[in-house]
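Shown next, in C-alpha cells, is the structure this report addresses.
The other protein chains are all here in position, but one chain of the complex has been omitted.
And now, subunit A:
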C-alpha cells in the first residue's frame, strides 16, 4: 500500500522584491523517511523550509499536514503542529547556557523560581537516547560549532517535534561528527520522526536519505528514490544541462592531478615558533612553525576549537602573535598592519564569513573592493571619471569576479546580506 504523505507543500511561490526565489515548488514528505533536499547555492532550499516553519510568508501555494490543509503564520504555529527546524545559521542566545537555550519559549515547570531540575532530567534523557552528549550548563559562546549543532537538534527534540528540518547541518562538522549525526538521525527516524535534510553535498544525501528532491533556481526538478538513481543523475539535475560538469569547481571529482611542489624554492609564507596567548590568558598556539611553498595547497586539520581559527588569523596578520616570526616572501611581516599584508599579495577568507568576511549591508561590488580600494586600478579609475563614486570600476571588478559562480541575483549592487550561503 502506498504511504500517505505526512506533509505536503503544493505549488509554493515566493518572491523577494523582483527576485523569484521559489516558483511553483511542490514537496512531499512520507512518514518515517529522511528526505534529502538538494540544490546549489541560492536554489531556494532554505526559503522553502522557512516558509514551512513560518518564518517567511508564501505568496502562493498550500501546505497540507496529514492530508489536512493548514495555515502557518509563525514559528509558534509550526512548533505547535510538531514541525521543528535546525537553521543553517544557528539561532541561539550566545550568553545563555545550553539548558536555557533548549527550554527557552517552552512552558517551564517552576516558572517563578526557574529551578530547572525537571527540564534537566528530560534533556539528559534525550541526550542519552539520541546520542547527543552536551554539557547542559556550558554557556553557548564557549562551545565549538559541532556541539552547538547538537544543542540545536536537542531544542527541536525537546519540543517533541514529529517533523524535523535540518538546514545544511554538516557544513561545519568533522567527518566523525557527520557520522555521529547520521547515526542520531537514524535513531530519530526509528523513533517515529520524519526528517528533511537540506544539503548540497551529494555524497551525504546518497548515504543517508531515503528519497531526494532536487531544487534548482527556485524550481523543483525531480524527486527520486535513492535506490533508483546514480550520482550523475543528481548532478545533472542540480546544475542543469548547460553547465559543464567536468569543469565545474563545485563538483570536482576526486581524480585531481596534483602539481609538483618545489620544496627547495624559497617559501612564500613562513611561520617560526609562533605563540599566541588569548586575552583571557589561555595559550591558543604553541610554537607553531611551517613553510608554505609557491603553488602549494597547504592543509591544516584538527577538530574545531583547537587553534585553526587563531592560526589563520595570526597568519593573515589580523591578530598579532604573542611571540614568534611571520615571513612573507622572505621578508619579516610580523607586526605589519593587515592593509600592508594584503598589498603584498595575501588574501584571507575567514571561517565565519557572515561575521568577519563582509559588510552585509554594502553591495557585492563594494564588498569586493573593500581592502583593495586604496590601490591603483580602483582608485585611479574612480578619480579619472571625476567622481567620488567607486561604483563603476567596482561593478566591473564584481562582474569579472562573479562570472564563474554565475550568481543569479540581478546586479552587483544588491546588498550582500540578501544572498544565501
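Following the convention adopted for this analysis, a residue touches a chain if its C-beta (ideal position, glycine included) is under 8 Å from a C-beta of that chain, and two chains touch if they have at least 3 such contacts; residues count from 1.
Note that contacts and distances are computed from a predicted model.
Per its UniProt entry, the chain excluded from the display bears the name "Ribose ABC transporter permease", taken from "Ubiquinone biosynthesis protein UbiU", "Rod shape-determining protein MreD", "Ribose ABC transporter permease" or "2-oxoglutarate ferredoxin oxidoreductase subunit alpha".
Contact with the undisplayed chain is limited, among A:70, A:108 or A:336, to A:108. The omitted chain makes contact with just one of the residues A:30, A:55 or A:277: A:55. When the full complex is taken into account, the listed residue touching the unshown chain is A:91, out of A:91, A:266, A:300 or A:370.
Although one chain is not displayed, subunit A still touches it through residues 16, 53, 55-57, 74-76, 79-80, 85, 87, 91-96, 100, 104-108, 111-114, 155, 354-355, 360, 417-418.
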